[in-house]
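In what follows, a structure is listed as structure tokens, so that the remarks can point back to it.
Every protein chain of the complex appears in place save one, which is left out.
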Amino acid sequence: MDARLSVKFNKVSLEYPNGVRAVRRLDCEIRKGERVAIIGPSGAGKTSLLRILATALRPSSGTIGVLDTDPWRLDRGNLRRLRSRIGMVHQAPPIPPRQRVVTAVLAGRLGQWPAWRSLASLVYPMDIAGAERMLARMEIADKLFERCDQLSGGQLQRVGVARVLYQRPDLILTDEPVSAVDPALSDRVVGELNREAIERGVTLVASLHAVDLALHRFPRVIGVRAGEIVFDLPPVRVSDGMLAELYASESRTVPTQDNQTLETVPAGVRRRPMFS
Amino acid sequence: MNSIPRLRDPAAAPRLLLAVCIVALLWPGFSLTEFDPAALFDERGRATIVKFVGTFFPLETSPDFLGLVLKSTFETLAIATAGMAFAILIGWPLALVVTRSLSISRIGPGPGLMPGRLVRMPARFALMFFRSIPEIVWALLFVRAVGLGPAAGVLAIGVTYGGMLGKVYSEILESNDTRPATALLEAGGGRIAAFCYGMWPVALPELVSYSVYRWECAVRASVIMGFVGAGGLGLQMELSMRMLNGGEVSTILLTFLLLVVLADGVSALLRKVTG
Partner (left out) sequence: MRGAHWAVVAGLVAATWASFAYLALDLGQLLTLEAQAQMWKYVVSFFPPDFSAGHLSRIGQGTLETIAISAIGTALAAVLGLLLALPAAGRFGVVPRAMARLLLNFLRSIPELVWAALMVIAAGLGPFAGTLALAWHTTGVIGRLFAETLENAPAAPAGALRLSGSPASLAFLYGTMPNVVPQLIAYTLYRWEINIRMAAILGVVGAGGLGQMLYFSLSLFQQPQAMTVILAMLALVVIVDGASAWLRQRLVH
């Protein structure tokens, strides 16, 4: 596979055991350092797509390449090493409620640390400063030693993002990273993920419910419906009509962060500057 | 936002303290218990174990021995059943005495209040005393009082379980609706009458179910008590162990496990029929 590619899908299909076909013969390439937003109505297959990228699900047919390798041809050790280079921000952060924030963030590097370091970190956090830096980027550095069940939903979600930032992966995947965060903050979180991707030149693939966020923050937007790609364009070329069609099955309005109607100009969506 | 980085974990000191405390408490335990796994593997010990464990299989199945085991099994069941009969004889009257809602002196204005308490207190104390001493200690004592054999086991179960039954019976009676009984007492009925017509019908299923459960426990307990000489399967197991006859021990163990399963089944059945 081309070394400049981060992700390559070749006629990928995914069928769940219950017969639902979540992804249908999908072809897609994402270059290294690209930042891509995936939008579409719920049930369109966004999460399935991300879980295939994260090597959590094996496609029923077709081949995938992630970070220059086919994950399903690797042995266990190499698959583990590949996975340590992929960071996934989950929709609901899967963090034990009784774990402390610092431990939850440091857990991002379990795949890279030697075992002794991971074990020692259970007794005494081995990189408190590193964890704090990532939390500071999420504006929750003061929660460093709190227990996760003391946090609000939005704070917890930001801990999940901080964990992935701390992991320093080559491919960042985010599945609705800001569903529990208020609009101003979600803008900031998505901005921070973008900054990370730009600074380190790594790839960012985000599935987003809020279309305006996708259009404002990402140079490439992929619209997905019923497991197929409907459009794959830079945001300036995504028209109102395309969006309306994409979400036709769901409701009459296109979902945004604060449920306000999308501001558009005739040529397309008005873009805000990259870093507001 | 420019807080000075706190690079120390505030939980470190408490955690260290807790760990030190646990170690400091457990450490003397190892010497107090003469903890020495090597003792299991020294020359003589190993020889004994290997010889003993080696004889666990095959099971001892000679007709003579099986007959003996069967006899002991019946004895164990009989000890448990007779012991429960004793326990009910002891626990029942005491339960009636300590149940407050059956107290006549409680309801009426009259001189009976103090004497009522004076009777209840020692009854409560007796119940507590009976059940607080473990059945195997009672067995040990009765073996010395009435001699080796099943009688000691029956008495031990009777006393210990009498104490438990008395307490739980009275709790069951109290927890049910006590108004019918109180009404009968206020209408001038006697304690027994109040119990028979006011409480018995409501509480019966629960009382039976608990008694059956206790019988199940008594079966297990009567095996155990054999170890101190109170007859039954336990006595046989003790003898076989003394002779380091592994085949016999494993046969008896298997019988014991079957007996427990059987008792469990019988008790489930009884509770279903009566419940």
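In order of appearance the chains are A and B, and numbering begins at 1 in each one.
Methods note: contacts are C-beta pairs under 8 Å (C-beta built on N, C-alpha and C of every residue); 3 or more make two chains touch, one makes a residue touch a chain.
Since this is a predicted model, take the numbers as computed values, not measurements.
Only one of B:Ala11, B:Leu68, B:Val119 or B:Leu141 touches the absent chain when the whole complex is considered: B:Leu141.
Only one of B:Trp92, B:Tyr197, B:Tyr213 or B:Phe227 touches the absent chain when the whole complex is considered: B:Phe227. Summary of contacts with the chain left out: across B:Leu7, B:Leu70 or B:Ala85, the touching residue is B:Ala85. By the touch definition given at the top, chain A reaches the unshown chain through residues 54-56, 80-88, 90, 92, 94-99, 103, 107-108, 110-112, 115, 118-119, 122, 164, 167, 169. In the full complex, chain B touches the hidden chain at residues 25-26, 28-30, 32-36, 39-40, 45, 48-49, 52, 74-75, 77-79, 81-82, 84-85, 132-134, 136-137, 140-141, 144-146, 150-151, 154, 220, 223-224, 227-228, 231, 237-238, 241, 244, 249, 253, 256-257, 260, 270, 273-274.
Basically, only the chains that are shown with their structure count from here on.
Once the centre of each chain is set as its mean CA position, chain A and chain B turn out to be 59 Å apart. Partner chain A is touched in their complex by these residues of chain B: 1, 3, 5-12, 15. On the chain A side of its complex with chain B, the touching residues are 100, 102, 123-125, 128-129, 132, 136, 139, 141-142, 144-145.
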